[in-house]
Structure formats: C-alpha cells, structure tokens
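Structure incoming, see below.
All protein chains but one are shown at their positions in the complex.
Here is chain A:
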Amino acid sequence: MSILSIAYDSRTTIFSPEGRLYQVEYAMEAIGNAGTAIGILSKEGVVLVGEKKVTSKLLQTSTSTEKMYKIDDHVACAVAGIMSDANILINMARVQAQRYTYAYQEPMPVEQLVQSLCDTKQGYTQFGGLRPFGVSFLFAGWDKNFGFQLFMSDPSGNYGGWKAAAIGANNQAAQSMLKQDYKDDITREEAVQLALKVLSKTMDSTSLTSDKLELAEVFVLPSGEVKYQVRSPDSLSKLLVKFGVTQAPAEAS
C-alpha cells in the first residue's frame, strides 16, 4: 500500500488516483477473515453451508443461527463478515420482500430482492460519508420465473448469479474446488456432499464436527410450497459420517 493510498482511504466516497475505492476493498479484507460460506445450485434446490467461528459450548444454538438467515418464505441467505452489519442488511432485505408482497400480493422475485439490497449497499460507497457494510451474502431462493437461483453479493453492491460460489475465508480455494467438481445436472444430495467436502478441505480446523457447521437447503415440496430447512446437529453429524468428511483429511481413507 503506497503512501498516497493513506490519503485516500479514509473517505468512502472518493476514488484513489489508481481508480480504487479503498474502503470497499478494506471491507472485503474484513470478510476474508470470516467463516467460509458455500452455496451450490442444483436442479432440485439450493444448498448453503457455512463454517461457524463461534463454537463455544456455552452458546445457545437451538434458537439462533450464525450463518444462515431466512429472508422470506422463498429466499434465504448465508452471511460472511461483520455480523452486526449483516443484521442490518438482513432486516432491510426482509422489509423489502414484505413491501413487494404488500404491493403485488406475490413473492418478490429473487433477483429483484438481491438487486434492491445491492442498490442500498452501493449507496454507502457513493454518498453519505458512511463506511460500506462489511458483509458478503449468498442468496438462495426460488421463484416462478427462473426456478432455483443462487446469488452472491459483496460490499461494493455488485452481485452475480452463480451455479456454485464461496465467500469468506479461503473463498478462492473453495471456488476453484467447486469449479472442478461441479456439474450442471447435480442433484441436491450430491450438492450437499460437494459442499461439505469442499468446506472440509478449506476449513482451518483439523476435524469437522456438526457444531462447527451450519447447513441449510432451499427446495420445493411436492405440494409446490418452497421450503427453507436448516439441518439439525444430529442430522448434520449423520451426513458428515455418511459422506466421510468427519475425519481430518490426513486420516481419510
């Protein structure tokens, strides 16, 4: 980082001479230290998996989640970054979804929800003098226009639709692993397996147990209703054993 950059990095709303927005980049740095989250799109649903950073036994896990949040009946998200910032944005997304349903009596299309939240995030990079939000999101949802969708968004307010994506620590390693192993006709179960496998390889800890993870899926029930389901710790433990990712990589057979 040059001396010049110091002069330009404390104001969020101006460019540096090299054409960079330092505050936005610093926000992304902050997210690089957060727990990894991975999302995979399958034709039967979207899978979100997250690495929990706070794993104290004293934590009340039954009521709250750290990485996964439901925005509306048909949209959920995984978070990486500063949790308090994430809460503000999640609340905004929830309000925007309800506002849409209030006006149109229909669920808000997933991309429109992501776009409206990203428009808000962009505002913090251009005016107001406030710092950007230190959060990246993976949005998973279903709507009648485009079926299952996965979107990734970052502090700059950019977003993209993805077949598989990773945010947080080691996201580049995770992303290249996903690129290798993802196939277009992947089933939901295979997607869960792939997500857990990739997460186990990119996580710092030596062994993967269900209390270090959160797994959520967005899928459609036979009745046509969209379901968002977070796996219980027991169900998650069983899956880890089934897919053979419980042990440390060195011990894997």
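Remarks
Assume a contact is a pair of C-beta atoms (placed from the backbone, for glycine too) under 8 Å apart; a residue touches a chain by one contact, two chains touch by 3 or more; residues count from 1.
Everything that follows uses one rule, which is that contacts and distances are computed from a predicted model.
Missing from the rendering is one chain, named in UniProt as "Proteasome subunit beta" (options: "BPL/LPL catalytic domain-containing protein", "Gem (nuclear organelle) associated protein 7", "Trafficking protein particle complex subunit 2" or "Proteasome subunit beta"). Check A:81, A:109, A:155 or A:168 against the missing chain and you find that the one touching it is A:109. By the touch rule set out above, chain A reaches the unshown chain at residues 102-106, 109, 111-112, 144-145.
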